[in-house]
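Removed from the display is one protein chain of the complex; every other protein chain stays in position.
Up next, chain A:
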Amino acid sequence: MRPGDPGHVCFIGAGTMGCYNALLASLAGYDAVIYDISRETLFGVPQTISAMGAQMVAAGLQDTDAVEVAKSRIATQHDLTAALYGAKLVSESIFENLEVKRELFADLDGRCRSDVIITTNSSSLMVSDIEDALGDGSRFAALHSHLGAMLFDIVPGPRTAPGTTAALKEYVSNLGGISLVLNKENKGYVFNAMIGPVLATAMLQVIDGAASMEDVDRAWMKRTGSPMGPFGMMDLFGTALIYDSWKHRPAMPDQPLMDLMKRKVLSFLAPIVGTGRLGMKSGHGFYTYPDPAYSRPGFLNGYPETSGADYALTSAWTQNAALIAANDVAEPHDIDRAWIAATRQAKGPFAILDDIGLERALTLFAVTGPLAGIENIAKVSGCLLGKLGEGCPGAAGGKGFYDYPEPAYAEAGFVGGGAI
């Protein structure tokens, strides 16, 4: 499935992710067709694509000519039959409604030739929720991209053919991306399953009055070396996206604490989103743009290396990473690679756990509480205790999730390209 082969990539849904994925494909030389049921949404596609292209140019990731050529490879189509005609790969990214998605995939299954690969870009629905809507599950998988990062999760379903997974890995490689093939499905895949709890913890720190927004971001920037903290990230992702992801979480009457957290977070986000503070793209979110406070010199001056906010954020991050590994969704090194690929930070969560020391990390988890869910305490602890049992206490002891003094994550090419 190389660029230039006959056939195009069809993107169903002209929202942010549909446009972003179409632009990535066209930049790699694929022809792209974006379909949407709404003519109005389709009408906005050229503007959205241009804005995304301009952002890539401004960030030094693409040059203007390449973006212009890529834009010429993208077509829009309001007729689904016409959009699918001749497609070799279909990528769905409509809004997150299971019933609507299942109807769509049943329809796509009937319309597409048997050699067409069909994928979902869904962030919150599971492959297993969707895949039995298709008669032919061998050509279906999740292919999940991340806005602003070249990391792609590939999640095969129970019927996905090995050839389908291989073709998707090749496609991602042709995009210049890094694919992470999950051993099994996981809510939020890998990156979102870690960043989501970090963002939630950041908001709860502020909501509960434990720290200011700026101090939460300072804590994260100090710990990870990232150019922005959780609130800057939410501005980057778009505050409406974060709001929607919480809004559409199902109610959990049997878990009142989760429902309370949902209410707190939505009460916090609603005044932001409801007053049009949509993040970087609107010039105003938690910060004002351009020139947000966190990017100004001196923002971190005087802020301590560790703080309550740091403990909470680091604990949420690493506990959820440990849970992903404990659930055998991906290996610790792959989880770190995925994190580094998505964030361009120097270290992933397991390298950070090594830095902290695994015994001390267990103490940290005990102090901050079960931030990967109370039902997962044993799994999270077990991940670290297993390593300790192997005589791997962390970086100070010369061995942890990595071997020191020359850990693999510090080697050139650790993240690399292609598949993880």
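Things worth noting here:
In the analysis below, a contact is a pair of C-beta atoms (placed from the backbone, for glycine too) under 8 Å apart; a residue touches a chain by one contact, two chains touch by 3 or more; residues count from 1.
The working rule: contacts and distances are computed from a predicted model.
Of the names listed as "Acetoacetate decarboxylase (ADC)", "Response regulator transcription factor", "Branched-chain amino acid ABC transporter permease" or "Group 1 truncated hemoglobin", the one that matches the UniProt record for the absent chain is "Acetoacetate decarboxylase (ADC)". The missing chain, though absent from the display, is touched by one residue of A:Phe268, A:Tyr289, A:Tyr311 or A:Tyr404; that residue is A:Phe268.
Counting the whole complex, the residues of chain A in touch with the unshown chain are 206-207, 209, 243, 262-268, 270-271, 273-275.
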